[in-house]
Structure formats: structure tokens, C-alpha cells
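Missing here: one protein chain of the complex. Every other protein chain is in place.
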Amino acid sequence: MAKQSEITAEEFNQFIERDLPFARIFNIAAVEMQPEAVVLCASHTADGLRPGGTIAGPVMMGLADAALYAVVIANIGMVKLAVTTNLSINFLRKPRPGDLYCRAKILKLGKRLAVCEASIYYLHEDEDRIGEELVAHVTGTYSIPPADK
Amino acid sequence: MAKQSEITAEEFNQFIERDLPFARIFNIAAVEMQPEAVVLCASHTADGLRPGGTIAGPVMMGLADAALYAVVIANIGMVKLAVTTNLSINFLRKPRPGDLYCRAKILKLGKRLAVCEASIYYLHEDEDRIGEELVAHVTGTYSIPPADK
Amino acid sequence: MAKQSEITAEEFNQFIERDLPFARIFNIAAVEMQPEAVVLCASHTADGLRPGGTIAGPVMMGLADAALYAVVIANIGMVKLAVTTNLSINFLRKPRPGDLYCRAKILKLGKRLAVCEASIYYLHEDEDRIGEELVAHVTGTYSIPPADK
Partner (left out) sequence: MAKQSEITAEEFNQFIERDLPFARIFNIAAVEMQPEAVVLCASHTADGLRPGGTIAGPVMMGLADAALYAVVIANIGMVKLAVTTNLSINFLRKPRPGDLYCRAKILKLGKRLAVCEASIYYLHEDEDRIGEELVAHVTGTYSIPPADK
């Protein structure tokens, strides 16, 4: 029997609505929450563009940051004060306007640190098949506060 | 005689107004543009907060990304299609609400890549003295398009 | 018909023998060379240990650097002057002494930059099954010199 996420996509989206104005402004929402992987989507908004008409780097960084947070709490439950200590992103392709997805998973879940990896991609139809085109790759570390706090 | 920036703070701020909605939303503006260093400020806005009432990571990443871009064009002139290839940030302290500054400088300016460093800090008065408190440290690489494009 | 590697594991190992003293000292050798992924192994040597008796970080960084280089040349052929511009490593577990493996693949192969990812792991037998235990995760960027050089 598979482990369940500590929090549903709907609960995460209510949390965004209430507490994460950044994610709300850039139309970021959880699509799937599983302990093994979460998927978030940043739906298209003109506010997310940069010169050249492609999606701005900070939107991708914000999407990744939210996805890393989501996968941590999918595993350890709602810990509002878990904070990113490090995030590193490689931009691979300029994403044209459209809905952007981010899948995050955990590489190592320790007592004090969680190291995560995320892929940012968009979907495209390729002869009846839905494919993913990778546009950025992210690694990040979350610091988990001691349980008694 | 010191080299001058290829672009003034005012010109950069007009560019933000027109072309960088992300920076506009988070009140990001250039304060100082010199080839040796640029300083940008993200003035306080409630949209930039995260749970716990501190400033959200994506706001800092967006501020840093804009500052890295600013220091590159302060040196090579307006190249709208220069793109970040890599950005790595270490979050050092949770910044309480307030105006956040970012100073960026170039570590190496090559023909194809510019490697930059940035410090994110806020100012505080400490007995008649203005001090800086470091809240994050960033390194990033920009890819410079060939001159004929 | 699958694309073949531009270079065999044997050729890569001859190159290590001749030109990469670092890799030779730490017993690094190619096990598998395919354009989709290469696998290198750092066989156990007491010179690779650190206090606590685990394998030292620089050995893992050297193994990853060699693996990133190997996967680049598996795709574009022997370009001795391709150089790493950036390498970022997350250490996940302290690896006990033993043979360490690194699998590297390319995330994006451009004309000027190749962005790669690598996993460092050791093998363990788990009830008749061979498993991999991840000990570090690496991303890196290679700069590819212009073809006419």
C-alpha cells in the first residue's frame, strides 16, 4: 500500500491562496501531490513574461521553490517554517508563453535537511502523444525546524 | 577617469516599467548603476511576504536576477536577449519585512559568458551608523549572444 | 538504430592514463560509454578517505567532473579543451569505503554549452538484487570551444 501525501493538492492550493501571494500572482497551483513526486503548474499570465516574449526566470524560480516546498510537506506534513537554504537552477531553453509545469522529488530526507530535485517543462502534443520538453533543472535544500518548534 | 555605465539607473527603471512585469510587481528599481557594481532595491510590498511574515525567497531570487542582468548591461550595453544560464542562491537569514537591497558585480566578463556575484542585504541603523545585514548570497552566469545577432 | 558513443570506454581509459593524473590517482575508470549515459567507477583506494573513514568529497567531485566530461565527449567527440564552467554538488550520505559509481547524462546539448547531471552511488546487494544507493547529486555546465579551434 503506497504511502499517502500528508496534504492534498486542494489543501496546498488553499495555502497558496491564503499565505503565498507570490504563487497566487503567477498562477501557481498544485496538480498532483504524492510523497514520491509533486507536480505544480504555473498557468500562463502576461505578468510572467520577459523581453523576447519568453517566460521570465524568476517565475520559474518561484515555481520551483513552491514545488520543492510542496514535496517536503507532502512527506513531513505542514511545517510552515521550513525554509529553503539553497536553490540552484540551470536554465536550459527559453520557454515560450504557455502553461509551465514543475515536478519535484526528494533526493534525501534527513532529520534536519531535505535535498530535492525539480524539472521544469512544458507539455506539447507530438502526433497524438503528449511529450514533455525540459526547460530548466533545479536542485534545492530545505532546512527542517526541530520538531518541538 | 572611471568608465561609465552603458545605461543609467533611470533608463533601467524605464526598461523595468515597460518590459519586466515581474520586477514592477515586486517594486524593484535600480538605485545605482556603475560598471563595478549596481545596486537595486525591492521596496516593501505585502505581496512579497511568505508564511512567518518574512520576505519570500522568489522575491530575493527575482531581485538578484534583475541585479545580475543590470550589472551585465552596465558593462556591455543593452542586450535584451542576454539570458541567465545558471543562478545559485544561499539564503542566510529570514529577512523581516522592509526594503531589501541587492549589490551585484562581475567576477569575469568573457565574450560568451559573464559570471557575476550578488549580495542581498537590508540596511539598519546602528547608533548613528548605517550598517548592512547580509540575508542572501547569489552567483549567476549570463550567456551573451553573439554580436551579430 | 541507436547512436553510438564517439569514444569507447577503453579509449577514455587510455586518455585518463595519459592525460588525467587526478583520475588515475583515484582509480577512476569508465565502465560504460553511451551517448545517453556514461558510468564511471572510482575503485577503492585508501588515498580517497577522509576523517571518519568515509570517502572524501573531492574524490566524489573529481569522479563527477570526469563523468560529465565523458558524457560530453561521448556525444561530441574528443574535444580536449572543453572546460567545466560550473559544477554544483549536493552530498547526501557519507559513503563508506568501497567502489563508487557515477552515472552522467546530458540535460541540454547546445552549440556552446552542455548542461549535465550526474548521480554518485554505490552498489549493494539486497536479497539477491543489486541496488543503488545514492550518495551525491551533481549538476555541471561544460563550455564547448568553437569548432574551428
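In order of appearance the chains are A, B and C, and numbering begins at 1 in each one.
As a convention for this text, a contact is a pair of C-beta atoms (placed from the backbone, for glycine too) under 8 Å apart; a residue touches a chain by one contact, two chains touch by 3 or more.
No experiment lies behind these values; they were computed from the predicted model shown.
K.L.:
Extract the touching residues of subunit C with respect to the undisplayed chain.
P.N.:
Output for subunit C: 19-22, 25, 46-52, 56-59, 61-62, 65-66, 80-81, 83-91, 94.
K.L.:
Against the chain that's been left off, what residues of subunit A make contact? List them.
P.N.:
85-86, 88, 112-113, 115, 141, 143
K.L.:
In terms of residues, what is the contact footprint of the unshown chain on subunit B?
P.N.:
The list for subunit B reads 88, 90, 92-93, 107-108, 115, 117, 134, 137, 139, 141.
By our rule, only the chains that are shown with their structure count from here on.
K.L.:
From the C-alpha centre of subunit A to that of subunit B, how far is it in Å?
P.N.:
Comparing mean C-alpha positions, subunit B is 23 Å from subunit A.
K.L.:
When the centre of a chain is set as the mean of its C-alpha atoms, what distance in Å lies between subunit B and subunit C?
P.N.:
34
K.L.:
At which residue positions does subunit C touch at least two other chains?
P.N.:
Residues 88, 115, 141.
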